[in-house]
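Handing you a structure now.
Every protein chain except one is present and positioned as in the full complex.
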Amino acid sequence: MSLSRRLAAEALGTGLLLAAIVGSGIMGEKLAGGNVAIALLANTAATGAMLVTLIFTFGPISGAHFNPAVTLAIASQRGIGWGDVPVYILAQVLGALLGVGAAHLMFGEAVFQVSEHARDGGAQLFSEFVATFGLLCVIWGCTRLRSEAVPVAVGLYITGAYWFTASTSFANPAVTLARAFTDTFSGIRPIDAPGFILAQIFGAFTATVLFHWLVPSLPSETNTLVLPHSQARHE
Amino acid sequence: MSLSRRLAAEALGTGLLLAAIVGSGIMGEKLAGGNVAIALLANTAATGAMLVTLIFTFGPISGAHFNPAVTLAIASQRGIGWGDVPVYILAQVLGALLGVGAAHLMFGEAVFQVSEHARDGGAQLFSEFVATFGLLCVIWGCTRLRSEAVPVAVGLYITGAYWFTASTSFANPAVTLARAFTDTFSGIRPIDAPGFILAQIFGAFTATVLFHWLVPSLPSETNTLVLPHSQARHE
Amino acid sequence: MSLSRRLAAEALGTGLLLAAIVGSGIMGEKLAGGNVAIALLANTAATGAMLVTLIFTFGPISGAHFNPAVTLAIASQRGIGWGDVPVYILAQVLGALLGVGAAHLMFGEAVFQVSEHARDGGAQLFSEFVATFGLLCVIWGCTRLRSEAVPVAVGLYITGAYWFTASTSFANPAVTLARAFTDTFSGIRPIDAPGFILAQIFGAFTATVLFHWLVPSLPSETNTLVLPHSQARHE
Partner (left out) sequence: MSLSRRLAAEALGTGLLLAAIVGSGIMGEKLAGGNVAIALLANTAATGAMLVTLIFTFGPISGAHFNPAVTLAIASQRGIGWGDVPVYILAQVLGALLGVGAAHLMFGEAVFQVSEHARDGGAQLFSEFVATFGLLCVIWGCTRLRSEAVPVAVGLYITGAYWFTASTSFANPAVTLARAFTDTFSGIRPIDAPGFILAQIFGAFTATVLFHWLVPSLPSETNTLVLPHSQARHE
């Protein structure tokens, strides 16, 4: 796959993911009659379902990272070249912003907004650390040993993590940044975003170091096993 | 597969899909005690689950389009002959109408009704564009690169799209037409249907053009890769 | 597999299925605070999930019919011998009754009860016809063309059918009979059971005739394709 196609896939996939997160949050809150658990159940179902389907759709093109923390972790294991990392992250962030704008347009809201949803304190940061640590455990465990399970495993992981972390598991710096631009159910105050992003990167780093020991890939298999998109292409 | 069998499969599958959409909407609204989010969760679960199972069931016979926008998009890529398109669409529309009638009979309602459920305005139309654009992204991405994932990917896509689009994602001209004939939870005023259908076709067209560039199929593979039903038959 | 093992698998699987249906109905109604939609969502999730897992578990042993209408339909296509049919049905009914009793014991209820839950009228009977017709469409479509999808397809079908039929889709004579013995959420008055059972058998028969035409199996493949359990055994 050419780089331009891979970047288009990353931007489009991340955009549809953000449209799903923000849009279903708006719809859920609007219809749930004040019961936040019901709104979050709808938000969870939409996000988890879309993650599975988007990874199926774009995985064979770009690897379906949709997440700078994932891109950095994969680059650290030579899954993609470091030279591709900045443009991957740029595509993810631009796509995420477009997705937020599209969600707002679909619901007749202002295209970009500034969130006033406070998400701060140590418990929130620890939640983001755990959320992204767990996400990378799932990715490394499945990618190296059972790569056909990645789409379902990642989607179900986020379905669970929406509920078992106090922060509802952003677990993604591009998602965090973009959600600062919506003042709806799924928003986060811009001032709280940097802490979330640091905690996410630290969580991703910790899981990557751990799985580097836990699943020592055979050297001859590394190139194909760690690269989900090229692997899928050659099947 | 003979054409008559393929048309029977399209009609029967689209019929069961509409019975599921309309029937679960009636049941959901009846039992949810006024909480629209709970009614829509039930409607979503039934629709998403039935889509997966119907594509598994009828995919190997007719391709399981159940959707004129999908049939047109696949014909534009030579996945089925243009000569089959009008009868495919006719079978889908007739099946959809029968499904709505069957749902009404099961719930003791008048067999055909005229909906008074207004769904208009630019945000609704943009929602239908996004919904069908996303649906065709999923279909093209999975059909060309990972066709065994199509049933689950499409079912999960609609599960998500019910919540992240303001229109609850009709994304299907035959479904739109048929839902004008039910004055229950899932209905749409006849006057709003043409706009929905145009937005859907425009969304499907946009995604098809995009994926024509994004995933340039090898010419020698086109005939089998683009045709899910013949591919499945030869496995 | 010996006949005794196959009958034990049918009885045990049908028993666990009934325990799931009746038990989750009791739990759902107890916790839902009067919102019937929430109770039925819980009932649906438990039933659908258990069906998938029970067919995975017992399918390779007995075929995982758990349903006299399915056993009759498969026998009509020579999937199992007619001589096995009466003992299969007996095992299913005994297992179903044990499952109802086990559910009652788990919730501290009288072991057997007589239901007073009225489910009568033409709309209910038509619902059971549609429910069982659809179930057999799914079974025949998937068994003949994509048999590895049967567990998920059947579980998702029932997940949908709980909501889109007015009768909540019993679709199974053994289940119907056993549910007459519980006066809880999922019960049915004994007087309403025979009509349900006739409608179910008529629905199963109609789908079987239709798919006999729709998917003319190659004669040489019939023996293995129609027999899910022996097929699985030889994989």
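Note that the chains are named A, B and C in the order they appear, and that numbering of residues resets to 1 at the start of each chain.
Here, contacts are C-beta pairs under 8 Å (C-beta built on N, C-alpha and C of every residue); 3 or more make two chains touch, one makes a residue touch a chain.
All of these numbers come straight from a predicted model, not from anything done at the bench.
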- Note on the structure: For the chain not shown, touching visible partners are A, C
- Message: Looking at the full complex, which residue from A:25, A:59 or A:134 touches the chain that isn't shown here?
- Response: A:134
- Among C:3, C:106 or C:191, choose the residue that contacts the chain missing from this document, as touch is defined above. C:106
- Query: Where does chain C touch the missing chain, residue by residue?
  - Reply: 5, 8-9, 12, 16, 19-24, 27-28, 31-33, 35, 38-39, 41-43, 45-47, 49-50, 52-53, 56-61, 102-103, 105-108, 151, 155, 232-233
- Task: Quickly run down the residues of chain A that touch the omitted chain.
- Result: 34-38, 40-41, 44, 48, 121, 123, 126-127, 130, 134, 137-138, 141-142, 145-146, 149, 152-154, 156-157, 159-167, 210, 213-215
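In this text, only the chains that are shown with their structure count from here on.
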- Query: Hey, how would you classify the chain contact layout here, line, ring, star, complete or other?
  - Reply: line
- Task: Please state the rotation angle, between 0 and 180 degrees and to the nearest 5, that superposes the Cα atoms of chain B on chain C.
- Result: 90
- Message: Measuring from CA centroids, which chain ends up nearest the centre of the complete protein set?
- Response: B
- Note on the structure: Taking each chain's centre as the mean of its CA atoms, chain B sits from chain C at a distance in Å of 28
- When the centre of a chain is set as the mean of its C-alpha atoms, what distance in Å lies between chain A and chain C? 39
- Residues of chain C that touch two or more other chains sit at none
